[in-house]
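With one protein chain held back, the other chains of the complex are shown just where they sit.
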Amino acid sequence: MAELTYREAVGAAIAQEMRRDKSVVFLGEDVAAAGGVFKTTSGLLDEFGPERVKDTPISEQAIIGAAMGASMTGLRPIAEIMFSDFFAVCWDLVANQIAKTRYMTDGQCSFPLVLRSANGGGSRFGAQHSQSIENWAMAIPGLKVVAPSNSADVKGLLAASVRDPDPVMFFEQKSLYAIKSEVPDGEHVEPLGVARIARTGTDVTIAALAAMVPRALNAAEILQNEHGISAEIVDVRSLVPLDTKTILDSVERTSRLVTVEENPRLCGWGAEIASIVAEELFWNLDGPIIRVTTPHIPLPSADELEDAVMPSPEGIVQRVIGLVD
Amino acid sequence: MAELTYREAVGAAIAQEMRRDKSVVFLGEDVAAAGGVFKTTSGLLDEFGPERVKDTPISEQAIIGAAMGASMTGLRPIAEIMFSDFFAVCWDLVANQIAKTRYMTDGQCSFPLVLRSANGGGSRFGAQHSQSIENWAMAIPGLKVVAPSNSADVKGLLAASVRDPDPVMFFEQKSLYAIKSEVPDGEHVEPLGVARIARTGTDVTIAALAAMVPRALNAAEILQNEHGISAEIVDVRSLVPLDTKTILDSVERTSRLVTVEENPRLCGWGAEIASIVAEELFWNLDGPIIRVTTPHIPLPSADELEDAVMPSPEGIVQRVIGLVD
Amino acid sequence: MSKKNKEVSKSGKDRPSNASKAGATIDADTRIRLYRTMYECRVLEQRAYDLFMQNLVKGTSHLALGQEAVASGFGTAMRPDDYTFCTYRGHNHTYVRGVSMASILGELMGRECGLLRGKGGSMHLTSVEHGAMGSYAIIGAHLPVAAGAAWSAQYRGTEQVSVCFFGDGTTNIGAFHEALNFAVIWNLPVIFVCENNLYMEYTAIKDVTAVENPAADRAEAYGLESIVIDGNDVDVVYETAINVFAKAREGGGPSLIEAKTYRHGGHSRADPGKYRPDEELQAWLDRDPIPMYRERLIDLGIEESQLNEIESQCDAEIESATEEARNSPSPPIDIALIDVWADGGASWRN
Partner (left out) sequence: MSKKNKEVSKSGKDRPSNASKAGATIDADTRIRLYRTMYECRVLEQRAYDLFMQNLVKGTSHLALGQEAVASGFGTAMRPDDYTFCTYRGHNHTYVRGVSMASILGELMGRECGLLRGKGGSMHLTSVEHGAMGSYAIIGAHLPVAAGAAWSAQYRGTEQVSVCFFGDGTTNIGAFHEALNFAVIWNLPVIFVCENNLYMEYTAIKDVTAVENPAADRAEAYGLESIVIDGNDVDVVYETAINVFAKAREGGGPSLIEAKTYRHGGHSRADPGKYRPDEELQAWLDRDPIPMYRERLIDLGIEESQLNEIESQCDAEIESATEEARNSPSPPIDIALIDVWADGGASWRN
């Protein structure tokens, strides 16, 4: 097993898939010659050439539209949207066109494409470059939604996303790009729609995603060491398809659920999971379902302010203690 | 009290506010000379003239951008987006600019504007002209979100939206446009953020919005007459601000909650309300929280197909019986 | 049936001069095919209108009555594996690729025989089998998608061309601008065809556009040639199409064509189109592409009886297509819950 940064795992996954399948092409702003503004795709232009690795103008509708048109005519494009906030300038192509056209055409068209983007806060970029928009995507029927928390999952899930016959929104948490962790050697593909128990526990289930996974793990350590509470951490990994089985099994065992979302409070994915558990496991629950989220505010830029509002290990610990005590 | 259609109530509210306040201006596609494609704004051009009632090109980003720029410099614009699905072509202006700029500027800018749109299904318009996107808006901090179910609320809440100092997304349910109901005479303004108990009941609380309110009321009649179940119907009316007090009070009394959403399943507003109740009223609940939604699919066009997938009174009745029995 | 078209110009009338030039290279069989195609489109959409008025078409419907020359001219010039991207006003564009009348009417009526079995409706006709890659109902979206299909063809080296039809109103939306620039810098085999019918829904394009020719006057902003053609003259349309297809297939890159035309009816549903001046409407009815072309064919020596024969065939076809669609059952309800995903399902959980 090699250690790769989360950033390197992105490039490794794309390279793995481009080597395997000539129909995989890649486009985005500053992705080719410059290797991406987060340096996730350095080296791809050199290896695969300008026919397959393409720099675009600042035209997100054209980027996504091109990926859509190419995917429905035989290619498997990967498109990068630099910051996930910018999906707002091309949301029609994503939410109204790509997501709906298979259904509307009675299954005639397929859209095997991946839309990758840097998502989430913690980098002091301010409200328009820090959003966690995985819940925007989850709300749209027809999109698969993936958000990995570590390098191995980046590589395996991105590879699976490229191979998937449906459109996948692949959210990379930008504050994780520099983090190293182990990635299996050789070809690595991890199925979509399978959550991962990142830590086993017996008193409470904490469901988390992307950057919230290390924070939840951190909280679990504190809970164990300082409060004798045993938390099970579920890394949700894929919001669509959602591995409700793993989540429900865990809550059945622990009888308590806390979700930890980076997105602002209203209509986050945690609400969806909470509502599933409140319907399907109501009689097993030993207490209220708690959601830890960013407040329903845009993210501030200054470091102390941003840190104060995003879910923190300490904040998670407080909420869990309140629930379990 | 006069009887007005839901459609006429829209025009009546705009006219009432334009008469009162010269800073209110109105723009959109085909809204002036043609009076709107849903004929909601007929007569406004004649009464207020082409300086205040303006037809635009098919340029939704320019429409919303113009409303934003005008609102931050002294006007109170009302902008129409013809079908709410089209917010996807201008979502950046709505979600990233209008919603966030007051916060980002430390409160320097105000955006007293209203974005009106025809929302929802039931008119056989197919997947790109039938969405209920109130949950898209609810997910964005900085937007107020209103969706009336009857003519009086259209008039009162639209008037209040125009007077509100913050951006309001005002969703008109297009299948309700032709429905008549009573509207108070004279100036009518109804505060935002207050839910309405549309029917009192004791066994279960059903929270509904817009076109789902008459369906829920219909279901309540069947439940009462055929099953002896007394359902309380809460017309949520405003998703942001959300009148959690009225909802929680009702559930406290009935001990059971069913939400009826028109939007597709994942991350709908019902999930948010379910999660609030699952946290704050957990110990009062006598059973699981049930969400009735459209399945997580795009809406089909053919009438039988569309009717089969949207929440129906019969469907609501079935779910409530399952819960209360 | 094979009189040389030089004589066209002799017959005079208000026919643009480039029409007769076009005539010079179009053979009689093609002309007959162009006429038949236009006539078929006409009866198809007239029937759609009747069915709408009988409340057998629900929701909405956008007809291109009067604009048949554009669809027919381009459709006839296409290779079977070329791609068509069109709008909600796309019945003709879909039909000319070889889709049956019954499956179009069936879709409008939400019947099982419908092209999409009722899941898409009037605004979303698609037949991938015929290269009809979809009818798009949100203004502007399909321009970049058409560019994407052209990119794919270029990458795969197939010499397929992607053709994108849209209205005058579409030239003012952002996606138009992005797609045009994109297509040019990547030198894509895509043809953008603006059908300028002078109106958006109820608003005249001239009232909301900074230039006179909303597409052609912007061509230079993308380094493209400015091309305005008479969209009611099917010879002109056809010949223009042949030229830009050849250019695209040879690696000459994209083209933007503005075809001036007019819709005889309203924008959609039962819109009577009253916002249009009577004289304007009349002038365009006088330039109805179908009788205009009929007259030309007769001038060219084609037997009227042959045209009559074609017309009766089409009239019979539309009757049987209507019967087929009317007799088709409602789609099975369970198809509403399939085909969100490529595995055929709609499930978001395990």
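In this document, chain identifiers A, B and C correspond to the written order of the chains, with residue numbering beginning at 1 in each.
Throughout what follows, a contact is a pair of C-beta atoms (placed from the backbone, for glycine too) under 8 Å apart; a residue touches a chain by one contact, two chains touch by 3 or more.
Computed from a predicted model, the values in this text were never measured in an experiment.
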Sort by label and list the shown chains the missing chain touches.
A, B, C
Which listed residue, C:Val208, C:Ile227, C:Leu300 or C:Cys314, touches the chain dropped from view?
C:Val208
Hey, which of A:Phe26, A:Phe48, A:Phe86 or A:Trp269 is the one touching the hidden chain?
A:Phe86
May I ask which residue of B:Gly43, B:Gly65 or B:Gly287 touches the chain that does not appear here?
B:Gly65
So one chain is hidden, and I want to know which residue out of A:His129, A:Arg237 or A:Arg319 touches that hidden chain in the complete assembly.
A:His129
On subunit B, what residues meet the omitted chain?
25, 51, 54, 56-57, 59-75, 77, 92-93, 96-97, 101-110, 112, 141-142, 165-166, 193, 240-245, 276
Footprint left on subunit A by the chain that the document does not show
29-30, 33-34, 37, 55-61, 85-86, 88-89, 123-129, 265-266, 295-298, 300-305, 308-309
Residue ranges of subunit C at the interface with the undisplayed chain
140, 172-178, 180-181, 184-185, 207-211, 217-218, 220-224
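Quick note on the criterion: only the chains that are shown with their structure count from here on.
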Comparison of B-C and A-C (more C-beta pairs in contact):
A-C
Most widely separated chain from subunit B, with each centre as the mean of CA atoms:
C
What's the distance between the Cα centroids of subunit A and subunit B, rounded to whole Å?
30
Averaging C-alpha coordinates per chain, one finds the centres of subunit A and subunit C separated by a number of Å equal to 41
Where the CA atoms of subunit B average out and where those of subunit C average out, how many Å apart are those spots?
37
Check each residue of subunit C and list the ones that touch at least two other chains.
116-117, 119-120, 124, 138, 140-141, 174-175, 335, 340, 346, 348
Any chance you could list the residues of subunit B touching two or more other chains?
85-86, 88-89, 126-128, 266, 295-298, 300-301
